[in-house]
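With one protein chain held back, the other chains of the complex are shown just where they sit.
In order of appearance the chains are A, B, C and D, and numbering begins at 1 in each one.
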Amino acid sequence: MNQNVRQALHGLSASFFLFLLLVLSRPVLAVSSEDLKPLLTKSSWTQLERVVTALTEEGSESSQQILEHWLNGKLFVEKKQKRLVFAEKTPDKQYRIFNPFFTEGESKGESLELGTVKKRALKKVRINNQLRSAIKTALASWDLKASDPETRISAIYASLKTLDSKTLGTLRNMRASEEDQAVIYALDMALALDLFQQGSISEQIEALEVLTSSDNPFIRSVLANTLAGTENPALAQAITTALAEIDQRQQYYTVAENVFFGLSLGSVLLLSSIGLAITFGVMGVINMAHGEMMMLGAYTTFVIQSVFPELIDQSLFIAIPLAFLVAGAAGVLIERLVIRHLYGRPLETLLATFGISLILQQAVRTIFSPLNQEVATPAWMSGSWVINEALSLTWNRLYIVGFSLLVFMVLLFVMRYTRFGLNIRAVTQNRAMASSMGIPTGRVDALTFGLGSGIAGVAGVALSQLTNVGPNLGQNYIIDSFMVVVFGGVGNLWGTLVAAMGLGVVNKFLEPWAGAVVAKILVLVFIILFIQKRPRGLFALKGRAVEG
Amino acid sequence: MLEVQGIDVFYGASQALKSVTIEARKGKVTSVMGRNGVGKTTLMNAVAGRVTPASGKILWQGIDIASSPSHSRARNGIAYVPQGRQIFPLLTVQENLETGFACLPRSKRRIDPEIFDLFPVLQQMRHRRGGDLSGGQQQQLAIARALVTQPELLILDEPTEGIQPSIIKDIQSVIGLLRDRGEMAILLVEQFFEFARDLADTFVVLDRGEVALEGTGNAMDEAAVRRLMTV
Amino acid sequence: MTKGFQPGFLTRLLLEDRAGKLLLSSVMAITAVVVLLNTLMPEGSPLHVSNYTVTLLGKYLCYGLLALALDLVWGYCGILSLGHGAFFALGGYAMGMYLMRQIGDRGVYGNPELPDFMVFLNWQELPWYWYGFDSFAFAMVMVALVPGLLAFLFGWLAFRSRVTGVYLSIITQALTYALMLLFFQNDFGFGGNNGLTDFKDLLGFSLQSDSTRVVLLISSALALTLGYLVCRWLVSSRYGRVLVAVRDAESRVRFMGYRVEHYKLVAFTLSAVLAGIAGALYVPQVGIINPGEFSPINSIELVIWVAVGGRGTLYGAVIGAVVVNYAKTWFTGVMPDAWLFALGALFVITTLWLPKGLVGLYQQIVGFITERRNQQNNRIEKTELVDHG
Amino acid sequence: ADTIKVGVLHSLSGTMAISETTLKDTVLMMVEEQNKNGGVLGKELEAVVVDPASDWPLFAEKARELLVKEDVDVIFGGWTSVSRKSVLPVVEELNGLMFYPVQYEGEESSKNVFYTGAAPNQQAIPAVDYLMSEEGGAVKRFVLAGTDYVYPRTTNKILESYLKSKGVKEADILINYTPFGHSDWQTIVSDIKKFGNAGKKTAVISTINGDANVPFYKELGNQGVSAEDIPVIAFSVGEEELSGIDTAPLVGHLAAWNYFMSAESETNDEFIETWQSFIKDEERVSNDPMEATYIGFNMWVEAVEKAGTTDIDAVRSAMYGITVPNLTGGTAVMNTNHHLTKPVLIGEIQDDGQFEIVWETKGGVIGDAWTDFLPESSKIVADWSAPVQCGNYNLATGVCSGQNY
Partner (left out) sequence: MVDKHIPNDTLLYLNNVTVSFDGFRALNELSFMVREKELSAIIGPNGAGKSTMMDVVTGKTRPDSGEVFFHGEVDLTRYDETEVANMGIGRKFQKPSVIESLTVWENLELALAGRRTPFASMFGALSSKGARRIDEVMELIRLSDRKAWLGASLSHGQKQWLEIGMLLLQEPELLLVDEPAAGMTDEETFRTADLLRDLARERSVVVVEHDMAFIRALECPVMVLHEGSVLASGSLDHVQQNQKVIDVYLGR
């Protein structure tokens, strides 16, 4: 399926323009209205499938559009007039409808839009997965002509499953004129696959040489199936070698993928614990409300998206600073009202912040309802970066890995090289003395707690892209966060980084082998045993400075 | 410069200072003496802003600062070398010194090389963590750190405790030097009698939270003071 | 001071512990009143105490014993265990296993060999670790042994490696978390998420009968009393003073020649055993044990009970457990939508205004009176914390 | 008493509040509506709400509180099976009456509980039938992914044996369990992709619970697992769960329920309207457990009217055979095994967070307390009418085991 077109159609305004373009340039449709009739009535899936076939065979761009709209849930029947329309949702929950056909001689242009109607007036043309898959296959034949090479490539791969003579003809023609190397490669694969499926033994073996370099899972499955069915030892031998080579590559990809999964899990751990590394690690507040600060950040994202529904793509850039401010302000408030009275009594901060966390959770339940809220993923963060047919990395995770490192660096810089950082460290080590050195301890405390909370808020923005935005968000991360900070060595930012990434990777390498549950248990046992070896965490501060 | 007028300090129900009055002048050393537990540290803490007197005034350059927080006193030129050093253990020596910058305007934020002349060992250990230094080294760091703030009043609480003799002498001469420059007033708490006597322009002996004896340095009656300092 | 075991040491113990005396007598008195009013008063009489109250009280007392166990290690030895719920749950599971075995062939599938949850998941035979739980005596040994042994092993490792402070806290948390995941697993053979339920009887007495319930309540009260006395005796012996010393200055105690890790280990193990006993008494009264009891949040809440009551006093822990749980019961009933606000506020307020917990308030009042009475008493408490450095 | 008390035992805080709060509101709405229609037996209904806080033992305590202290005549409550298991001994001991509105693993039929959610044969089995059918994609390979606890384990055991009876090979079944609240699905989704790439049509049957679903579906979307390639059919994902996700990338994935909000019937439209105005939110969705609550409540009202009293035993006998309209246009029947007869629907996720109903059973399916697909359970039936009068009657031995009264 044409990934790009589909994605573009998701954005409201963008899709509208594209839509107009398509509509305006569309030729007359040559399918009989009898063929389309099942669309208008309640008809069986088989009948509907026949419509797809008819439209595919007709082959015009107009049919393509009908199929595309059908696939994207934009093909409706207007109940009253019993006619087929394309419909587009407007922001006020009405539908603008368009005429998908136009008769010869009719003037093009505005007349295409048929007006705006209520949802009740329309009935969506039904679709299920069978149809979807049929339509997608059908659309692939159009995509072969697309101007964008990426689209062509995916169309070629999509056509592998149904390599009939017609498609093959198209592919051969394409191969003759194609200039893009990547497309040529894909075409060669398709042709080789055909050769492999249809040819003689020697041709099959010949085709194998080409196919060996492919990472396409379908090709691999064809090879495997043929191997199971063949009686020819030479072919079997050749396939076995080819499969071994493919699987060898697969293994590398799996390792690469696992590393990435690990880092990405690690970056989530890092984000969720780095704020705690400040409030707990540096300030010594056993901050049970840390998770709720993340929750505030996530809800900030939600609020931004609901206030500016048209800015989904930009929403995160607004949400990040805002979440920092919101959670940071909450942190400052908590510090001034409660924590301030508890310095020197670290254990009691546990009690108070636990109380605060209960209050915050319930407050969110009361204000936003106990349900999860929907936070949309911007287009640029959806989908994945396809490195090859077998290896692709999801964009959202990639961005989050980068983002977590960025946050880490900034924080490290602040703590190490700025006066504010120095003041924070001085105050947390000896409050009275810091004051005697002229450092306004109250302000530094409040700002430090605010900084830690603010970072938690920023982490919440990132988490909103991965998981539930609900009142329990914080609870789900708090235990892991403490685990990471302590494992890394309290008060050591590098420790937090290494602990987060390390635990992430270890977990992800254990998971395929032991299963998610046991992997998690093993990681916990590992932490317990590791602490025996290094009782002050991974990057323990040493020396009398600590003991003294 | 500094006038402490009749302050009372309580710890809970017990009174640690009873109507104590002392003063410190620019270019002079005021020595505060007395046995263990008579309230010397408490008095210094009151001046530095760590405890709040229940009554009485603390006039600093004519203004009553009895209720202002310690960081604003520090910014107004009162520097404190507390008993027990109170180094920031995890900051490096350099960073410990830099904490003093909080008192200074941006343009003056540098460490006077003279400080390293006074305490060469600090130069050597500049990048070691304060907490790792030996006791005597920490004491030197504490004094140096106070000097970074370029104070007008320097409070030293038992600066010789745990210090090797040669450095005691150094400290003694540093204090003398600072006094002779005439830029700051110095309040010195000391149990080491000779040290206190040699430096004192004026002296105060506390007993059970009260001023028991006071006078100018050269008029100090050693026998009387020593009596007050034994049990 | 204490001269160890001697006749009459119990009386002396209590004589020196006025608050403890008060606590134990109130526990006894309340239990007695509840029991009497429940059994003697006819139902419908305004004086009748319902079996709801009986089980509720029983549950609180089990929590009290659990809190007591935690206070022994946290309040006196400075070991902040964030995993004590695990020992409680293990004791509970041991009891639950016995109760499951008691069902015999009265389970829904009528299988005399296997508990119901094993039957429908196609287990063929009883796993070895279920052997022996048919016997009450064996089960009771396990109630103490399993948590005790786990605590011993865990403590032996951790204390020997000198894991202290938050590091210790976090690994105890990791312990309970790992156990939770383990018990959630259906394959582990403890009923997974649903845990062990559908208990029928205990030593042949139906768990649904009021008299069994009353007996369980009395047992809980006795267990709490005994547990309290044991802990009190411990902390007022020289052993207890060593514990306090370890809490305040661990390394100093080492230089005095005490094996700090052994001291900690004994306290930790004993505490785990007490927690296990509390769990064992709890299970038949609430009728279910499931992995939720291992959840780290439960253990954190437990710490909070102790803190609310007042750490390092023993009786404070018991009071904290009862008060917080009563508040929870009460709030969830009267303000189901807003009770978390109330509970949260309770925690914040306690910390801000009652730094020594509820009993701190009591101590302040008593202290004030005795101070008046005896001006010479100089046991002043440091109010301000010394700066480190 | 001059009112009839209705206990509401749903978590309003803690992990399950996300799901259960809605059901509390549903009961409150039903009570309000009933009172508008004159109450029951001429008496006003009074809802007594407590919060068991997602804490299982607390469920037992609160149930006892409702029955002993508040003296309620019926309890609507529970979501997770463990909460029901916890309440069970209490309602049995005190002879209370409870309606449990959520799909569950079956293997239970208590005299004091009416199960208005789906039993496995009302969800899982039809779902597999659909997937294996031509229009469901003729699936040959199955991933059974679930949260590691009793409901998924049991359902998967049942499915495994059902699939094998249908000729699916061991190698074509992949079973995967994850912890509660699992949030990092990268590895598993990637494994699913690999499993599904082997050539045979593959589907995922998901018994993943609650909170873990959102990250699971987000990962599915991002890794590009599309419904045409590898459809995922879920038993615990309804409109409410979807309201927390951007469903655009998930269009076409499936769920099996007895009710979808998109069902076209007048009662449904009416119900949704009342609900949205009750909750004061035009966007608020409805879901299957709400329908189960709705059915249970109406059945109880009818049974009380029929019995002319709220006396538990009388109401219970009156319950058997009672029919009330369900929201999808048919009627629900309460059987003597305390489970309902209701239709099973398969829906596909749409980009507006709704389900499009793509398949439904012809007529209702009778809820089966004891599944026929596990050897031990198949011997057991529940029938609370004479002559059996028991929830666990063993056909082989003729014994009724496991009763607590």
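Keep in mind that, in the parts below, a residue touches a chain if its C-beta (ideal position, glycine included) is under 8 Å from a C-beta of that chain, and two chains touch if they have at least 3 such contacts.
As the structure is a computational prediction, the values presented were derived from the model and not from experiment.
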Full-complex contact with the absent chain, from B:Pro69, B:Gly136 or B:Gly217: B:Gly136
Option touching the unshown chain, where B:Ile163, B:Leu187 or B:Val205 are the choices: B:Ile163
For subunit B, residues in touch with the removed chain: 35-37, 121, 128, 132-137, 139-140, 158, 161-170, 191, 193, 226, 229-231
Footprint left on subunit C by the chain that the document does not show: 1-6, 234, 237-239, 241-242, 244-245, 247-249, 251-260, 262-263, 266, 377-382
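Everything below uses one rule, namely that only the chains that are shown with their structure count from here on.
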Chain centre separation (subunit B, subunit D; CA means) in Å: 75
Cα-centroid distance, subunit A relative to subunit D, in whole angstrom: 30
Multi-chain contact sites of subunit A, meaning residues that touch two or more partners: 361-362, 429-430, 432-433, 475, 517, 520, 548
Subunit C, residues touching no fewer than two other chains: 181, 184-185, 337, 340, 387-389
Subunit B residues within the subunit A interface of the complex: 48-50, 69-72, 74-75, 79-80, 82, 86, 88-91, 95, 98-103, 129-132, 145, 149
Of subunit D, residues touching subunit A in the complex: 12-15, 17-18, 21-22, 135-137, 148, 176-179, 181-184, 186-188, 190-191, 194, 197-199, 211, 214-215, 218-219, 221-224, 227-229, 231, 240-241, 243-246, 248-249, 251-252, 254, 348, 350-351, 353, 356, 358
For the subunit A and subunit C complex, residues of the former touching the latter: 286, 288, 338, 341-342, 344-345, 347-352, 354-359, 361-363, 366, 429-433, 475, 479, 482-483, 486-487, 490, 517, 520-521, 524-525, 527-529, 531-533, 535-537, 547-548
